[in-house]
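Only one protein chain is missing; all other protein chains are in place.
Moving on, here comes chain A:
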Amino acid sequence: MASQQPMTSSMQPTDVYGGDEVSAIVLDPGYSSIRAGFAGEDLPKSFVNSFYGVQGEKVVFGDDFIHNPLANLEIRNPMSKEGLVEDWDTSTRLWEYAITSRLTTFKQADPRTNGLNDDTKDILVEAVDENEKALEEHPLLLTETAWNSAKNREKSIEIAMESWGCPAFWLARNSVLAAFGSGKATALIVDVGASTASVMCVHDGLILKKSIQRSPLAGNWVSSQLRSLFSTVEPKVDLSPHYTIASKTQVDAGAPSQAVYRKFDTEPSESFRALEEERVLTEFKESVVQVWGGPGKLNATNQSGTTNADYIRSQPGRVFEFPDGANRMWGVERFSASEGLFDASAALPSLNSADPPIQKSQTIPDMLRTSINAVDVDLRPTLLQNIVVAGGSSLLNGFNDRLHNEVSAMFPGARVKIHAPGLTAERRFGSWIGGSILGSLGTFHQMWISKKEYDEFGASIVEKRCK
């Protein structure tokens, strides 16, 4: 009956898809951004930059504040390059900001009792108390990486239960959630984020630990490749972020820029500049950088006897104008920055000579191979048919084609199918969406770690329950 009639607002959603929303909050922190929102919604309402600014004593969060070129603004990130929380105090505040700024700030209370109408001080104090426990009404679903340490996990439940007063809590792996976001319980997850790329197998919603593979060859690594590229191309590209430019004039392609630079009394900090440069690079990655879709590697020779790079040279390039007005056509170079993700030998030498050269085993196809060889052979065909691609850096143009070609060449006998959401937002927020689905399922409510259980067993319960 339910399927025949159109949905009306008076119908219980339970009848349709097994959902039972309890206004749980899903929090998905990553190296570059924090996603937060209510479970059951299709996209996170709150999207906050993971970088935060420190101005002397003051700490500022959010894109509205950290992009001001202030003299004493230091930019930091509470997460390590591996996607683990390092600075718990700030992380807590940052996450709290992500939740309260968009999700729970405007807590509507009864006008007769919310204290707005009378001005006794006692009530105000009470209100402050209430605000301190930000999530008293909301169960919290927090995500973590597959390689999170036990200490970190216990810390996170402590924060949720004690600082935020959550009635219930759950810690889920973001790769599992990415699989759920694609509607799969068994999948091979290729998650290419900002700081880490990881490949792992998920069986029935449980990560197979032996199959976890990760490497730093992700979005930020592509940025560093771009820096190498900019320093080697002729003419060299001077990467000056937007805030340094007072005005620019249009110049011809390849001509030096004629921009007027801003003068600062005291230059903004290095970390601020790095953040702003990263923004320019991100734009460049989004609009220019491309992955050679295959078949074969970029430098491989194709059937007609020429290399794939030669073929690209014959194709039109792309123009990109930097903030200072300098612009040029990007031909085959736009492929070379990302080629290292798939072909270690094609990676550009790093500018920072301290960085170790990347290994073949760090490239995505090799990680996939290692990962899938670490699981039972019976599972492999299923996994290859359910490769789920997630993470913002996987949005590089041509990434999926290349991945498909590489995997098909690697396992010619198997059927390879790659599931990558077409919508940009769904790819970027894949794990959050999975969390949103999980948290709104009626059957999930038996799994929450409740406050009572936490009080009874302590923080170690998270190790026991969230596997």
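The rule is short, and it goes like this: contacts are C-beta pairs under 8 Å (C-beta built on N, C-alpha and C of every residue); 3 or more make two chains touch, one makes a residue touch a chain; residues count from 1.
Criterion: contacts and distances are computed from a predicted model.
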Choices "Essential protein Yae1 N-terminal domain-containing protein", "SWR1-complex protein 4", "COP9 signalosome complex subunit 8" or "Signal peptidase subunit 3" - which one is the UniProt name of the chain not shown: "SWR1-complex protein 4"
Listed residues A:L379, A:L395 or A:A425, member touching the removed chain: A:L379
Which of A:G30, A:P78 or A:P139 contacts the chain that the document leaves out: A:P139
Candidates A:E57, A:D204 or A:D265 - the one touching the absent chain: A:D204
Sole contact to the chain not displayed, among A:G56, A:P316, A:P356 or A:P412: A:P412
Hidden partner interface residues of chain A, rising order: 9-10, 12, 14, 18, 20-23, 137, 139, 149-151, 167-168, 203-204, 206, 208-211, 375-381, 409, 411-414, 442-443, 445-446, 448, 450-453, 456, 467
